[in-house]
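With one protein chain held back, the other chains of the complex are shown just where they sit.
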Amino acid sequence: MQREMIERAKALLADGTVNRVIGWKAGEFDYDITPAVFTTAEELDAGFLYNDLCAANLSKYLIKESRKEGKILAFLKPCDTYSFSQLLKEHRIWRDHVYVIGVPCEGKVDVDTVKSKGITGICSMRCDGETVRVETLYGEESIKKDEAMADRCLNCKSKKHVVYDELMGEEGDVLDSHRFDMVEKLENMTPDERFAFWRGELSRCIRCNACRNVCPACTCEKCVFDNDASGIAQKAAVDSFEENMFHIIRAFHVAGRCTDCGECSRVCPQNIPLHLLNRKFIKDIDELYGEYQAGADPDTKPPLNTFTQEDAEPSVIYERGGNK
Amino acid sequence: MQVNNSEFKPKIVAFCCNWCSYAGADLAGTNRLNYPADVKIIRVPCSCRVNPMFILRAFQRGADGVILCGCHPGDCHYTTGNYYTRRRMTLLFSMLDYLGIEKERTRVEWVSAAEGAKFAATMNDFVETVTKLGENKRLEDLRCKEK
Partner (left out) sequence: MQRIGVFICHCGTNIAATVDVKAVAEALKHEPGVVFSTDYPYMCSEAGQNIVKDAIRDYHLSGVVICSCSPRMHEATFRKAAAVAGLNPYMVEIANIREQCSWIHKDIPQATEKAITLGKAAIAKVHLNAPLYAGESPVVKRALVIGGGIAGIQTALDIADAGFPVDIVETKPTIGGKMTQLDKTFPTLDCAACILTPKMVDCAQNENIKIYSYSEVTDVKGFVGNFTVTIKRKARYVDETKCTGCGICTEKCPMKKVPNEFNLGMNNRSAVYIPFAQAVPKVATIDPEHCNMLKKGKCGLCAKVCTAGAIDYKQKDEFIEEQYGAIVVATGYNPINLDKFDEFAYSQSKDVITSLEFERLTNAAGPTSGTLLRPSDGKHPHTIVFVQCVGSRDTSGCGKEYCSKICCMYTAKHAMLTREKYPDTDVYVFYIDVRTPGKSFDEFYRRAVEQYGVHYIKGMVGKIVPQADGTLAVQASDLLDNKQLHINADLVVLAAAIEPDKSARPLATMLTASMDTNDFFTEAHPKLRPVESPTAGVFLSGTCQGPKDIPETVSQAGAAASKVIGLLCKDKLTCNPCVAHSDEWMCNGCSACEKVCPYGAITYEDKEFRMPDRTTAIRRVAIVNEAVCQGCGACTVACPSGAMDLKGFSNSQIMAEVDAICK
């Protein structure tokens, strides 16, 4: 696939369709793959990568890139196209400056997940079919791919591309995932247990803002938490609630717009399962206002920007789960 | 976590829309209907003006309960404002519950300009509920507490 992608990118560069290509290249470590823009065939040959470790969602980069001269070629995985489509809906990307090639994705290997399985001192990783071979300081280890994938890939919502100019590989379908299982599990805990869970998670937050910076739905020119006029701008996180508030408000701001791409949890250096906040909103929206997948189509109004006269009253929360 | 309830005075912030609920609160006053002084009202043009940030901020600064009052659905002065409020607050309060914060500390109530009695009764009930829960420890930012 990587070879084909490079060849196609070169062809599009050569015939002038695009003048840049956004894709992935190796970072400091080879499992640490990072988004990159390529402008020549040589650069592509030298650095362009596409494998089971290329996890980054490239759609957010297109906000800035699409405002530049000429067209950029973007390779988007199925879940990235949802973000891309949502950004188009919000007028954030100039569509005619982007040439989208949909590429298939079989789930990405996640280094933090591998580490959590007890494998340490990782030097490099590579996928060999359904097995991941990990080279560590202490010798080679192997792990099944299923066990090396993050939650977002294990519970993939869709293998379908919702927007593209051309497709490479075979098109997939929207999947029945079990992505709300963990949310449900939390809902079934007692409030005390839930509080303990979230305090344990959120108290680790160091307010590095990585989740915000990577999130394709967080595209404000200036975040409300950096805006002095908002009355809540804070220089630094000083106490526990500051972070809770940040995460609640951030999840609220992306509610109805979050496509559940899972980038927030992927980039969190503290491994806080932030996607569980977003999924809670998605699950509530699905249950209360009808199923809604952000980014799935270009026309529907986000659920928080619309209403019906028959909507549930807020008191519904006193009856709904979570008190068992 | 319960404190001595006979002495505990909760801090309650009530956001009231200018056209219905604030007028309903005024009517409660005009009719001399008693409710605890712990309730302090903030006037907003419409319940849809209430940003979730305001509610979290109130908790952060030590409020023990936050109640939001607006016109009954269908009666909004701005025709649709409270419909947005209804969705926003349902989701926000559900999220707070999900984080383990007592859901009884938050409430939305529709109070018309004619419902002075309902306003007073609602406030009495809400204060009683929050008093039973005791001090809000989970959401309070200790740093901001000056005592």
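Which chain is which? They are A and B, in the order written, and residues in each are numbered from 1.
Quick note on the criterion: contacts are C-beta pairs under 8 Å (C-beta built on N, C-alpha and C of every residue); 3 or more make two chains touch, one makes a residue touch a chain.
Source: prediction; values computed, not measured.
Student: Sort through A:70, A:121, A:231 or A:269 and give me the one touching the missing partner chain.
Tutor: A:231
Student: Extract the touching residues of subunit A with respect to the undisplayed chain.
Tutor: 67, 90-92, 219-224, 227, 229-232, 253-254, 301-302, 304-306, 309
Student: Extract the touching residues of subunit B with respect to the undisplayed chain.
Tutor: 11, 13, 18, 22-23, 25-30, 32-35, 37, 40-46, 48-54, 57-58, 61-63, 77-81, 84, 88, 120, 146
In the analysis below, only the chains that are shown with their structure count from here on.
Student: Please work out the Cα centroid separation of subunit A and subunit B, and write it as a whole number of Å.
Tutor: 36
Student: For subunit A, which residues are in contact with subunit B within the complex?
Tutor: Residues 183, 186-187, 191-199, 224, 230-232, 238-242, 244-245, 248-249, 251-252, 255, 277, 280-281, 284-285, 288-289, 303-305, 307-309, 311-318, 320, 322.
Student: How about subunit B: which of its residues touch subunit A in the complex?
Tutor: Touching subunit A from subunit B are residues 52-53, 56-57, 59-60, 73-74, 80, 83-84, 86-104, 107-108, 138-143.
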